[in-house]
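Pasting a structure below so you can have a look.
Excluded from the complex is one protein chain; the other protein chains are retained at their positions.
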Amino acid sequence: MAIAADALSRTKRAPRRGRAPRTKGSWVFSILNYAVFALFALICAYPFYYLIINSVSANDLSALGDVRFFPVGFHLSNYAQVFQLQGLTLATAVSVARTVLGTAGTVLVSAFLGFMFTQERMWGRAFWYRFTVITMYFSAGLIPVFLIIKGLGLTNNFWVYVIPYLVQPFNVILVKTFVESMPRSMQEAAEMDGANIIQVFFRVYLPNMTPILATVAIFSAVAQWNMFQDTLIYITDQSLYTLQYLLYMFINQANSLAQAAQNAAGGNLSAIANAATSQTATSIQMTVAVVVVLPIIFIYPLFQRFFVKGIMLGSVKG
Amino acid sequence: MTTQAVLQEAVTDEVVESKSHRRAKRPRAGKKSVGMFLCILPFLALVFVFSYLPLYGWIFSLYDYQPALGLSGSDFVGFQWFEMLVRSPTQLAQITQVLVNTLAMSFLGILTSFLPIVFAVFLNEVKAPWFRNVVQTLTTLPNFISWVLVYMIAFSLFSSSGLVNSVLTDSGIITTPIKFLDSGDHVWLTMLLWSLWKGVGWGAIIYLAAITGIDPALYESAKIDGAGRFQLMRHITIPQLMPTYVVLLMLSVANLLNNGMDQYYVFQNAFNMKHIQVLDLYVYNVGMTGNNLSLATAIGMLKSLISVILLVVVNLIAKRARGTSII
Partner (left out) sequence: MKRREFLAMAGIGTLASVTLSSCSLISGDSPKAASTSGAFPTTWKKEITVDVFDDLANYQGIQSGWFAKIVKDKFNMKLNMIAPNVAGGGETLFNTRSAAGDLGDLVVLGSSQHLDEALKGGLLLDASTYYKNMTSVAGYKQAVTKTNPGDKGTFAFPTSVSKLKPTQSSESTEPTFGPYLRWDLYADAGYPKIGTLEDLVPVLEDMQKSNPKAPNGKPVYALSLFKDWDGNMMNNAKQPACYYGYDEMGFVLAAADGSAYESIIDSDSHYVRSLKFFSAASKKGLVDPDSPTQNYSTMYAKYQAGEVLFAFWPWLAQPAYNTTENMSAGKGFEIAPLKDMKIFSYGAEVYGNSNYAIGIGVKASDPERVAAFIDWLYSTDGVYANGSQTGSAAGPKGLTWDLNSAKKPALNAFGQNAFLGGGTKQVPAKWGSGKYADGVSALNVTTVTAVDKDPSTGYSFAYQMWPSYQKLIINPLTKDWSKHMDGASTTMEYLRDNKKIIVAPGSGYVAPADSSEIQTLRNQIKAVIVADSWKMAMATSTKQFDSLLKDMQDTVKGLGYAKVLKVDMEHAKEQNKTRLEVAKKFG
């Protein structure tokens, strides 16, 4: 092992971000670069800002699309509504659990498969790699998948949130591409030390894959956190509802109340129409979007640290 | 070997040990390892169960399938669904227009697929870490906003009574509102801009990660050789990102027919319908709204087959051109 680490550190000697000589062109470039990024960031941030100000503004104004720069008629009743939803705490716990477990699972499996698929020695390597990757392009349809999940006893079962997502071909490809760019000498050195393939993976490769694993983790965590279709299809037990699904139902309820007017021809509609518009579908949708995205924004910087970590590793060892 | 690879070779030749697997493909001694295969077998089993097993459902495309009745209770209709798509000349014209839209949007997407790289490379040139992080966080935000809400915002800004039109009218630049949303012109372009805005920051994550994975020694040696800032970008950063880019590009080529429908669904209206209707939206408009599972299956099946064929073709081309296959 020692040799392997040594080999690694020899290849990564100095910090990458050493200063290149600054020219006049370089200064102009830097200023332009900052300016363009600032502008683009602003364009990207505005819609989210728009959602925030609208979710705290008078609902009828926001339905008209009149709230654009500052909140008008400030109130928090939209948020109060969301936070009073029945089962919110449990659903949040389920969401957190599936995100953590699902992400950890996918990251590990992707790392392992991505690494294994670089091993020329493996029996049928190319075939099995293709066997896995090609599934990205299949769609078998909802019903057969449902029947299989049900057959496996995964309906109304927490693990339906984790197991079907373990192998993500796209992530496997990402990892494999990354591993291929890593120095092969690492593996050779470790194997000379007598390490088997599993040990090589865990001791040598896994610790050096942080940037790509952080990427996979972000992708997977966001996907897990935002997923609600699986709850819709596979879960009827309310104790397994996810936060996303609860909020999704909340939105649907607002929408379907608004549409009930259409179905109930001739009845007295003022009662439901009022119920539907005092909390408009629009305002609820925006509030929910903010509630869902905020945690991501707070957690995201934690992942960003991993992007830098790869460099740190190299420079410290040097 | 491409020019980029040659250049890369030039700056890296002193770090011989760090040759990648891809290029150092010397045959290893000994027989193939079945043990390694057994290690991944459980995961292959998962792939089989969740992705291959359900494919039996493709048989639904030959039936008029109704879930309550099951397969045995549903009528067998043979290739009716496939024929139905191309029965009359008008239909053929419709389908052709839909395919043109689909391919146009896909190719525009592929043509602009280098933008996330540009984003990542240039963001990497930003030296202030706080700025970099803030930009990175903010630019991923649009990815999290559903298309329904995006449309809501687009409506607020670009509708006839929206912000842009009111500002332009009030300042006397125009007299009648510009039809941003309900016009049949430049539909492909506006759709492209929306999807770029939503996706570039998010798509750059992969490359930002890849950049941090680049061997620092490459930069060191290049600097010793006197390379400047732009030369480092051109000769090291970008070539190092190429393998990832090429793989993703190939994968997206195989996805030519799948451009999703959410975006086009929310933006569609009577006036842009002709140019906005992509295959997925068309399937939704003619099939799924009527709850026709069999037709949906037939189209899904065709799309799967075409994707796989495209993947194989692309892979063959890559093998010819680069000597190694992508997958």
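By letter and in written order, the chains are A and B; residue numbering begins at 1 in each of them.
In the analysis below, a contact is a pair of C-beta atoms (placed from the backbone, for glycine too) under 8 Å apart; a residue touches a chain by one contact, two chains touch by 3 or more.
Worth saying up front: this structure is predicted, and the values here are computed from it rather than measured.
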item: Selected from A:Ile31, A:Leu64, A:Met192 or A:Leu302 as touching the chain missing from the view; value: A:Leu64
item: Chain not shown, touching residues in subunit A; value: 60, 63-66, 86, 142-143, 146-147, 150, 228-229, 232-233, 236, 238, 248-249, 252-253, 256-275, 277, 280-282
item: Residue numbers in subunit B that touch the chain omitted from display; value: 64, 66-70, 73, 77, 80, 84, 87-91, 94, 155, 159-161, 177, 179, 181-182, 269-271, 273-274, 285-295
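Just so it is clear, only the chains that are shown with their structure count from here on.
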item: Centre-to-centre distance between subunit B and subunit A (centres being mean Cα positions), rounded to whole Å; value: 17
item: Complex contact set, residues of subunit B against subunit A; value: 15, 17-22, 24-25, 27-28, 30, 32-37, 39-40, 43-44, 46-47, 49-58, 60, 65, 67, 122-123, 125-127, 129, 131, 133-142, 144-146, 148-150, 152-153, 155-157, 159, 161-163, 197, 201, 205-206, 208-210, 212-217, 219-220, 223, 227-230, 232, 240, 243-244, 247, 251, 254-255, 293, 296-297, 300, 303-304, 307-308, 311, 325, 327
item: Residues of subunit A defined as touching subunit B within the complex; value: 7, 10-18, 20-21, 23, 26, 29-30, 33-34, 36-38, 40-45, 47-48, 50-51, 65-66, 68, 109, 112-113, 116, 118-124, 126, 128-145, 148, 152, 163-164, 166-167, 170, 173-174, 177-185, 197-198, 211-212, 214-215, 218-219, 222, 226, 282, 285-286, 289, 292-293, 296-297, 300-301, 304, 307-311, 314-315
